[in-house]
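Structure below; questions to follow.
Every protein chain except one is present and positioned as in the full complex.
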Amino acid sequence: MRRSRLSISLLAGAAVVIGTLVVAKSAIASERVVHLAGWGAKSGPLRSFGVNSEAVLKAAIKSVNDAGGIKMGDGAMAKISLDYYDSACNAEQGIAVARKVASETGALVGMGPTCSGVAAAMFGIFQKKVGDAGDSGLQFPILTDTAVRNGLAKISQWTFRNTPNEPDMYDKLFAWLRKTHPDAKTMYGGTETDQGHSKGTYAKVILQAAKRHGFTWVGDGIPELGTKIAVGWKEALDKSSNWLLADTNFSVQARAFKRAKADMLVVSAHPFTTCGMLKELKRQRIKPKILVGLTSSSSDETLKGCAKQAEGMIIPTSFAPINDTAMMVAKLAQKEGGSADLHSAAAWENIIIIKQVIEEQGIMGKPETLKTDREKMRAGLANLETTAGLLGQVKRVQEEGEALKPFVFVQAMAGEWKVVHDPR
Amino acid sequence: MEYYLGIAQTIGIHALLGWSAYVLLLTGQLSLAQVGFFAIGAYVSAILTTMFGFHIVPALMVGALLGGFFAMLVGFPALRVKGLMLVVATIAFTQFVSLFFFNVHWRRDVDGVMAGPDSTQGFREIRFYAANGWDTLDVTLFIWLFVLLVMSGLWWLDRSRAGTVLRAVGADDLAAQSSGINLTVAKVTAMTAGGVIAGLAGGLYAHSATYVDHLTFSVLLATFAIAYPIIGGIHSVLGTLAAVIFIQGILIEGLRFLGDWRNILFGLLIILIMNLKPNGIMDARTMRTIKRMFAGGKSADAK
Partner (left out) sequence: MDDIVFYTVEITQSIIDGVLFGSTYSLIGIGFTLIFGAMHKLNMTYAAASLAGAYIGLVFFTLFDAPAMLVFLAAIVGSAGIGLIVYYICFRYIPVENHLAALMASVGALFFIDEIVIHATNASPLTFPALFDDVMLELGPFGIRGDLLFVFAVSLISMAALWYLLYRTRLGLATRAVSQQGIAAQLCGIDVHRTNGATFVVAGMLGGVAGSMIGASVGILSPLLTLPITIKGLIVTVIGGLGSIPGAIVAGFLVGALENIFLFVRGVNERDMYIMLLLFVFLVFRPHGIFSRRAERD
């Protein structure tokens, strides 16, 4: 008798729970929702990128939803819902998440990953050319904000990026430095050689741009170093004093920097070794006329690691809180637990771009139209000639799926990144 | 379905990597060098398919054989080093291989695109599968063909004299030597076999991920390779597979719904499993229980 009463009450309880869930689900279902997915490194030493990217995405989505949402193809307003995953800066996890989002969820577009190595692997599993029936790659649009290594979006016609274009940024930077420091002639530098972005930008972009604007390498110079991208990069690396991305001892490199007695020093690395190198330069009392850094180090991390020693470092960046919207984005990102920098701020722009494409292409956002919606999203992204950026209009490089973003030059002053020149 | 097939691919590749360490663990050698052979197999097979248009099967075979060849070269000096010193020596070897590939710049013009390993920019677009119309199911079945081949090979090994010889060396190499077993042959053979399996796994990895660079082949991956047979237990070949399913299937993919907590729990669950089952998930006791469950069912049916 007791057992049957127990089982009856258990069944009743279960029925109540299930009933509530069903009612709740249908209540939610009656509200139109656009599903978006994002992923990045939320674990491992590169966690800050995932945290920042997710924070800006959440802030942007909240702002769009608060203003009413997105107008769908049938005129109804829909709110955005975001699922953010951790790809742990691991290629296998990045690919797994991309497959999960594409095949198990109703997401219209994926925003990620944050690590360039993961992007290189992940983009490779997508269909290379749209409409190629013999290509079994994934058919799902991707719009990336952080992974910045050169030349990735062109791997597939489904993959797009909204990341800064470093050749243009450094070219304009050295043009301006040439004007403001007419007495600075010689240069010397180093990079973290086991990090693709740092090394690639240093040896193929920065040094050539500097040469283009009249800076020469110290001593006998580097005769092979040309003014075009990548010319003489091997010889340039050989003559520089380099380190690895997790190195802790920079005394040998710093002494080489000191011996060089150059007017301008270039330290092309991420915040950890940039700080390590800068602290060593300070110890050895090396004070160049100009100190140039890598775009990725124009972030909070550098200031947290070595605000004092970074004093005076100049870096071109595609994000700085120099207008009302940018300042608002920076504040809202902080509220969501992250910070807006040149990597994560693109995530805000991406949400605006996605809203624009959905409204232009008349995307319906219903479960039965998922396949056509994704194709429309891809077509819409491919068709964009310009997009709205936080610092001004962004031009799209359509054949590659890349962006040309406006930028400013910032300098570390009194523990902050202050804008020293606005070339827009 | 794509997602689950993809996980199955990862489990298959990691199971092969785990078995390459398992074979060595049988002989008592704790080797973190397997990722070095994995890397060699990955780069060699990817170079053959992407830069020279080979079909994937011969490319994988060459990768596996080269993995085995270099493993044999490592096997001889490894004889001199025992226990935890071998751990450190093999860590150093894996770092060495990774640094070697870090310095490789070799690209060829293939149909207008520069393809090949390019140091820190990586080896991109290893797209044999997608370019030849193999869908995710095809690739998964392909990988599992090799998984079943290697698994049955190792299963057979355990039922043969060769397996007993290897385990004897692992249990007590002085006693094994006194019984007439040639330690050099046993250990180097195990190392070579491990190298072949790892090379095969590397080739399969490169084509599934479509991209490799020197950072992929890290000491962290080597730690995973040895974790699988330790957590799974060396009592049975299935142990390694069970551990891969546990780590890749459950801990990494299955726990995604926990969000940020997934990564914190990862380490804790490994500690827990090692305290609860120090001889591995599929240790002797568990295998006996499983056998009894099946046998008990049979005899119940027979009634």
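Every chain is named by a letter (A and B) in the order it is written, and numbering of its residues begins at 1.
Keep this in mind: a residue touches a chain if its C-beta (ideal position, glycine included) is under 8 Å from a C-beta of that chain, and two chains touch if they have at least 3 such contacts.
A quick note: this is a predicted structure, and the numbers were derived from the prediction, not measured.
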In the complete assembly, which of A:Ser48, A:Gln93, A:Ser268 or A:Thr295 touches the absent chain? A:Ser48
Looking at B:Leu26, B:Ile230 or B:Val244, which makes contact with the chain not pictured? B:Ile230
Which is it among A:Cys275, A:Met364, A:Leu391 or A:Ala412 that touches the chain not included here? A:Cys275
Which subunit B residues would touch the chain omitted from the figure, given the whole complex? 30, 77, 80-81, 84-85, 87-89, 91-93, 95-96, 99-100, 102-103, 174, 218-220, 223, 227, 230-231, 260, 263-264, 266-271, 274-275, 278-279
Residue ranges of subunit A at the interface with the undisplayed chain: 43-48, 51, 193, 238, 242-249, 251-253, 255, 271-272, 275-276, 279, 283-285, 300-301, 304-307, 309
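In this text, only the chains that are shown with their structure count from here on.
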With centres defined as the mean C-alpha position, give me the subunit A-subunit B separation in Å. 33
Can you list the residues on subunit A that touch subunit B in the complex? 42-43, 85-86, 88, 91-93, 95-96, 99-100, 102-104, 117, 120-121, 124-125, 127-128, 134-138, 149-150, 155, 193-196, 199-200
Subunit B contacts subunit A in the complex at 1-3, 6-7, 10, 102, 119-122, 124-127, 129-136, 138, 208-211, 213-216, 252-253, 256, 259-260, 262-263
